[in-house]
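Let me begin by presenting the structure, written as structure tokens, before commenting on it.
The other protein chains are all here in position, but one chain of the complex has been omitted.
Should a chain be cited, it is by its letter among A and B, assigned in written order, with residues numbered from 1 in that chain.
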Amino acid sequence: MNILSVENLSRSFGGIKANDNISFDVDQGSILGIIGPNGAGKSTLFDLITGYTKADSGKVKFFEKKIFGLSPDKISNLGVGRTFQKLKPFADQTLLENVMIGAFVNEKNIKKARDKALEIIDFVDLIEKRHHFAKELSTGQRKRLEMARAMAIEPKLLLMDEVTGGVDQKTIPGLVELIKKLKKTGVTIITIEHNINIIMEISDNVLALDQGKSVAFGSPKEIQKNKQVIDSYLGTFDAA
Amino acid sequence: MESKLLAAKSEPLWNTNNKVISIICGLVILLFSLPLFGLNSFYLHLFIMIFMHAVMAQSWNVIAGFSGQISLGHGAFFGIGAYATSFFYMQYGITPWISIFFGMFISAVFAVLIGIPMLRLSGHYFAIATLLIGISFQVVFQRWDLVGAASGLWVTMTPEDSWLALQFHSSKAPYYYIFLIFFIITFFVVWLLSRSKLGYRLRAVRDDPQAALSLCINVSNYKIIAYVISAMIMAPMGSLFAQYILIIDPDRVFNIEISIIVLLITVLGGIGNVWGPIIGASILIPISEYSRIYLGGTGGAVDLILYGLILMIICIFRPNGLISFIPKHILERKKQK
Partner (left out) sequence: MTSEIILQAIVTGLMMGLIYALIAAGLSLIFGLMEIVNFAHGEHLMLSMFSSFWLWSLFGLDPLFSIPITILFLAFCGILTHYFLIRYILKAKMLIQICATFGLSIFIRSIAQLLWTPDFRNVDKPLLEGRIEVGSVFIGQPQLYASFVCLLAFIGLYLFVTKTETGLALQATAQDRHAAEVLGIPSNKMFAIGWAIGLGCVGVAGGMMANYFFIFTDVGINFALFAFVAVALGGFGSIIGCLYAGIIIGLVESLGGLLIDPSFKLLYVFVIYLLVVIYKPQGLFGRY
């Protein structure tokens, strides 16, 4: 079953087409990886789906319900969680408080919200850091914080923007494991990744974007054979 | 792993420090018994001003410290409260105890009317709009004949002390207790607010509105809620102040100085912290009252020079206010390495 279907989504910024007629479906419980060079329109696509940016045209359906044009808080309320490429933790609050703010969505009681937040913090392996302020955490830990915070709203669909971007090599395997662990909980995931090897490892389907256009969509194996993708990613394959 | 989670879950919800609690209880008892020691009227006045300004600053703290929106015209709500009690008492003989709520209600309505358009926008727009609003209220009341225009309202004096009319001529002690009780109630309410779901969500809005949106928080609604709560805390202080001095005019209750001092007290004490306004008011108000006594007529300007200077110094050296001098282990939880 499709959890999300995107049809002909377009958005331009002052003449530059950031997203040009993009369509794809996401199966429930799967991981969709989005790849593409810088400026391909990956983050814009996330902003369009979650309502942070208004699309010029197109349709977005979440469980057959139109979410196109809703405000971000309404979309998240339907069960779409997200993280941000440029991290946005609540810097002056502790890790626990950050996650609790997410947990309050479905839990009014403070104690229960706290316990739920603790469970999620334990899930992302940061339980020892729960009373640290977000500004005191490392980049990798803040990525986990954002994932935990998004998970706390109990999303059915989780959009993750560059989980492994900007962290050092040692931290990456842990974050990849976390995404796999997350998938086992049943949540559907769309993830933007720079690292093509990670995408091939974790994704069920891959969407390749280039200059705002969708150039390929399919299973990792199909994508690896796709000539256009090879052309734009040849260098990356070698490097990795 | 599992045991660490269990240990974390068994922690108390709040960082409670028995020493701090007993100090606070002691202080409250002391404050209640102070007038019994025969404090002279200057000291009673000083404490009344501290209570009043602490509550006013707390009101500003709710909108600026909790939800991150800077209001530079908060005096407007103070003035509304002051005019509400005096006007309804003089025109219709309604007891101030009831019209305090009128003042709160009118302030809340204005907060919604101002908040709906302005709080959608980013900080500077709101700050500038509130600056304009503060001055607009003063201009309108200066020319509004129904409420006495520039000469203001001179509340009809009761011949004797009256609880019904909330007027006390023989002693300041009743005022002291009324302000003290409002002060305690306000702080208790805001303290509860800061620990509630609403408080958490307001701080989320303050720290990062974009991220708050991704957590199902309707940012502009929450800002408006904070603004309304803030206005409703401010208005009763205006009402009580009007009963305390019994003569109000636009230059006194809509003065931009009111908007300045609430901001200054909060920033001085520690913005975003429930205790900040108390610390700020306890330090600043005595300075201001004493400078008024010792410097006489020019005291007004010297006051303000000090305010401006303190504000700049705090912003440069202690942006988190004086509360940041309190050792971390009292305020924050112990962190594991």
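The working rule: a contact is a pair of C-beta atoms (placed from the backbone, for glycine too) under 8 Å apart; a residue touches a chain by one contact, two chains touch by 3 or more.
All of these numbers come straight from a predicted model, not from anything done at the bench.
Contacts of the undisplayed chain with the visible chains, over the whole complex, involve B.
Across B:Leu13, B:Ile181, B:Ile245 or B:Met312, the single residue that touches the chain missing here is B:Met312.
The chain omitted from view is touched by exactly one of B:Leu5, B:Met90, B:Ala127 or B:Ile283, namely B:Ala127.
Within the set B:Ile260, B:Val274 or B:Leu322, the residue that contacts the chain not displayed is B:Ile260. With the whole complex as reference, residues 64, 68, 70, 72, 117-118, 120-121, 123-125, 127-129, 131-133, 135-136, 139-140, 143, 260, 263-264, 267, 271, 298, 301-305, 307-312, 314-316, 319 of subunit B touch the missing chain.
One rule holds for everything that comes next: only the chains that are shown with their structure count from here on.
Centre-to-centre, using mean CA coordinates, subunit A is 42 Å away from subunit B.
On the side of subunit A, the complex with subunit B involves touching residues 50, 52, 71-73, 76-77, 81-82, 84, 88-94, 97, 100-102, 104-105, 108, 110-111, 113-115, 118-119, 121-122, 127-132, 149-150, 152-153. Only residues 1, 4-5, 8-9, 13, 195-197, 200-201, 203-204, 207-208, 210-219, 272, 332-337 of subunit B touch subunit A when the two sit together in their complex.
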